[in-house]
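The block that comes next holds chain A.
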Amino acid sequence: MKKMFILLAVMIAMSHAVTAQDETIVFTPQWTAQAQFTGYYVAEAMGFYREAGVDVRIEHPSPTQPAMSRLRNNQCQATTLQLCQAMEIIDGGILLVNILQTSMNNAMVIVSARDQDPLTQKGARVGIWSVGFGQLAICMSIKEHLDYEWVRFAHNVNLFVAGALDATLAMSYNEYYQLVQAGIKMTDKNVYRFCDHGYNVQEDGVYMTREYYSEHKDQARRFAEASKRGWEWAVEHPDEALDIVMKYVDMNNIATNRVMQQLMLQEVLRLQVDRESKQREFRLRPDMVQEASRLMVENKMLSREVTYEELIEN
Partner candidate 1 sequence: MNRIIAYIRRKLSVRVSLRVVVSAAILFVAALGIMFYQAREAVSQEAISRATQILDKTSLRVDSILNRVEVASDMTKWLVERHTNQADSMFVYSRSMLENNPDFYNCSVAFEPYYFEEKGRYFSAYTKHVGDSIRTIQGGSDSYQYFFADWYLMPKLLDRPCWTEPYFDLDVATNTSEMVTSYCQTVKDRQGRMIGVINTSLSINWLSKTISAVKPYPHSYSIMIGRGGTYFVHPDTTKITRQTIFTQTLEQPDTAMTALGYAMQRGEEGVKQMYINGKDSYVFYKPLGRTGCSMAIVCPESDIFRSFDRLQNTIMGIVAVGLLLMLYFFIRIITFELDPLRRLATEAETIASGQFDAELPDFQRVDEIGQLSHSFGNMQQSLVKYIDELKKTTAQKATIESDLRIASKIQLGMLPEKFPTRADRDDVQLFASLTPAKEVGGDLFDFYFRDEKLFFCIGDVSGKGVPASLFMAVTRSTFRTVSAHESMPDRIVTIMNKTIADMNKNHMFVTLFVGVLDLPTGRLHYCNAGHDAPLLIGAGIGELPCDSNIPVGFMPQWKFSLQEAQIFIGTTIFLFTDGLTEAMNANKAQFQMERVNEVAARALDNQQHEPRQLIEQMTDAVHQFVGDAEQSDDLTMMAIQYIWQNNDARMRKSITLPNDIQEVPQLNAFVEEACQTVGLDEIDTMKIKVAVEEAVVNVMKYAYPSGERGDITIEAASNDVRLKFTIIDSGKPFDPTVQSAVDTSLSAQERKIGGLGIHIMRQNMDSINYERSDNRNVLTLRKKLNKKN
Partner candidate 2 sequence: MKTTIQEQDGKMVAILAGSLDTAAAPETEKAMSPLNDVEGKDIIIDCTELEYISSAGLRIFLGILQNVEEKGGHVYIKGINENVRTIFTITGFSNIFKFM
């Protein structure tokens, strides 16, 4: 049955390869090369995109050309975004389509520098990404009347270590481990995980502009399927997947290391498993979309509710 499915998929891919030959999809991940994007690197390196009959090129953002600006300028056709980011962008008037949802859980945490429960640090200076993640944190701080003084940063580790911050936001697969590597001790007390406190909103997904998507639906689906296959392969072959990641890391001269990327891959894959179904669902959950929208509208981050239907393919 499975064999037949693959055969069928290949036949379909070949039949479309001719028509979509000239259309290259440039995919720009949100951040520099790291294990957060393993599935796409795997799909490219293992030829899954080619097999799917879709021409994909991965181009990372640069300081002068962040992912979103590349999408807007049509320099790339697909990018990864966090759900909250996507909703903000849609609210801002650019229509997006989620063609693949990878994250099923929220990865954001608050780490206290004072070995305190972040919920007790009223009025604390808390680091937040200058590039606009952390909407949920702001919602939470308002709801909990924490009165945080938000400090927008480019990098938080050095500030945190130097004692310039009382606490900082971090992604459990990235900054969290950077802090650990810098010798910060993590305890149950000084780490606040949003997912455990009613803020379990999905994050990374692959988005295209609805404009582009409407013209390249088939390509987009094949791209999404091949990407999904890349992720699933990574689950089955974590070591080989990590090797592929490190190739991209070295190619882009990223100041990180294999240990860090291994931890990140493990955590990212973990976040892909739905808490309730225990499955990699690769889909947006309407309830999470609704909850995120509600929170952001409530805190005036959205001017209106952005619905599930607005996000998905149709």
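The rule is short, and it goes like this: a contact is a pair of C-beta atoms (placed from the backbone, for glycine too) under 8 Å apart; a residue touches a chain by one contact, two chains touch by 3 or more; residues count from 1.
The candidate set was assembled so that all candidates are chains of the complex that A comes from, given by their letters.
Note that the structure is a prediction, hence the values are computed from the model and not measured.
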Remark   = Neighbour chain for chain A in the complex, from 1 or 2, resolves to option 1
Residues of chain A defined as touching candidate 1 within the complex = 63-66, 125, 130, 151-155, 157-159, 161-165, 180-183, 255-257, 259-260, 263
